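Taken from a larger complex, these chains appear in their original positions, while the remainder are omitted.
Naming follows writing order (A and B), and every chain is counted from residue 1.
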């Protein structure tokens, strides 16, 4: 315990009545909810890049937050200190997982070989820390957007040399993820898009991207990496348009390029809203397709047009997400990754604890609420009843692909004008608020 | 000539120097551009609903515009007068096409049978007017969103009786479109979406929609309708979320539900921007997939969050659209439909002429500019050069699916750090402005 001395001991569950800011009100790791512990349900992960490496920079100012581990002149030494700080933080917080990009845990070297050596050295240290602490890797990924060479894209760069660099990075990151036992590998293509359509061959770039993904899965098979591949949709920023715009776009891409079987989606809340969707819409879109793999839980400001990556504190949105997760029987190999950073002005390490505690409690409470909602069955009964007509003969003929237009015209004429049935949105909003505010969760 | 007495004769081409507001500056129907006339290239269509039936209503006020043809107490008589006014307008304006919904040209009756009779009566009259004037039907469609029964969706309604009503309407609209020689049939699903996810079975509703579309194509085959089926994406409004969100979403839907071969897209400019895309992005997305069927040319206000459906006057956007259309060899069976209405305060019939003339000139000029750009080849050469590396051996291996990650790592290491090649966006913007403002189009 060296970097977080103001947190004397691991954060504990103290229940809703506590006023201790360094305690959980709802996250009780070992509490059973429907046969599994909260820890098993929620599979929280800390995002290495934001929590360990984030220093509050924004477009109008460089680093503002000083971390005691981000010091010294040798980048590999710094990386080692950062790794130690990371596991100290994970342990104090009590999260079971973390996620990283290659460049988060190890600095890029002067050559590809040197970069690989740096990564391997840090991976060894991480493996040791994982064994010591029991904290595991949820997923790994490669940072294919920060280095200037990726300005015009990585897999979608007009220059195959850049594509090849990206390939080298992904290879090493896959090796690292396999060694560290990661249950998934994520592709987030922040620069896989365009800034101007006039200098871009969009058809070709999409094919390049597909080829890149196929290569990655082939290599994973070769090295025996059995984790889940994930694509994380985002509509834009830094690009004007990103090819992985939203869940529906990525699902179409997977179908088009024969990548369906090997990939699932990693849905991020803030990316959902930037794309003009609610978080729950994106979660539902992925879930319905059987492709809800993992979640990046954060929050965007509803009135800001960029990726604010705030910690999730919105109960209603978290409940909706947990509802869909429970509906599909859990996240399996995925988890809830805090792709969120403290505000530029949250200068202290203690702010990192407040932030994660708030997020964990929000989702822990959401799990309890969603579980209660499911057990009560109120919403499910309502929806089932609403579509009851489609379980009757003509409804079944329609869904079975047997009905024809002329047949339906005759039937409609016989039925007469259908009654206007209220969708009861206001009632359902009240039901939700009952669960959010009035239901005892004991 | 009875309804538009202030327009004495058909609008004529008078060239860029005219100051006659009732003349074309750029649209010269018989002018040849690359082997086809402007008329053949542009295939302009008037939207019956806005131009003939629009009366300026908005959420804060009912009808404000009084049309001399929208009078009288018998709706069928009114519909006949409206049809006569329509063809008078088409002829005065000199457009080759129009588009309609069933309810635009004929009123809904008390029963399905009566609605069909009304429609058939008006279709006969329309067929006669078409023969007399030479004006043709570009595409037809059914209005499945105005009647209260469609509040919770048409094909995606929870009640199969509503689904059946919609089926009856589509059958009649397909019959009408076939009789009138329409080259296309459009599905625009304004209420095929949801207002609240909590009362919605999205998976089921998407299946219902797919079944509906399959039924329509089966019926088209049965009656020998050979026109192109089109889906028009829109993200929302009146719904909170519409299943046909954008081009990429619809393309994924067509793949998922085995509708790929029979459908193309009808891209609307204002729907593109509501979905967070540029018009040209949506046009390009459809074109690349071989699915750019037809366009609804209008414009949304960049700072307003609803479908303002203004007439297209933006040269840069029109040029981009025409560039993609020329690149795919034209619109074939599609056209450029003015899905736009005059502002609520444009009370006079003359405003309809200003609006369409402005839109036609914008696209006529855009055709000339895009054609010149293509013939000069400046942009194409730039893009070809930019991706030159992918025509060299390793680029070809990558695109051919032969390269592997380890192989690319080795190659990247040998190549060293790739040079940073400017994307030249600012230069390209200047080139575009050269074409837009400085190029002689004689």
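In this text, a residue touches a chain if its C-beta (ideal position, glycine included) is under 8 Å from a C-beta of that chain, and two chains touch if they have at least 3 such contacts.
Fair warning: this is a prediction, and the values are worked out from it, not measured in the lab.
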item	value
Complete-assembly copy number [criterion: all chains share one sequence; 2 shown]	4
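Just so we're on the same page, only the chains that are shown with their structure count from here on.
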item	value
Averaged-CA centre spacing for the pair subunit B and subunit A, given as whole angstrom	36
Contact set on subunit A toward subunit B in their complex	111-113, 148-149, 151-152, 158-165, 167-168, 170-172, 174, 195-204, 206-208, 211, 214-216, 218-219, 235-236, 241, 245-246, 248-249, 251-253, 255-256, 275-278, 280-281, 284-285, 288, 320, 379, 382-383, 386-387, 389-390, 392, 394-395, 398-399, 401, 403-406, 408-409, 411-413, 415, 417-418, 420-421, 423-425, 428-429, 432
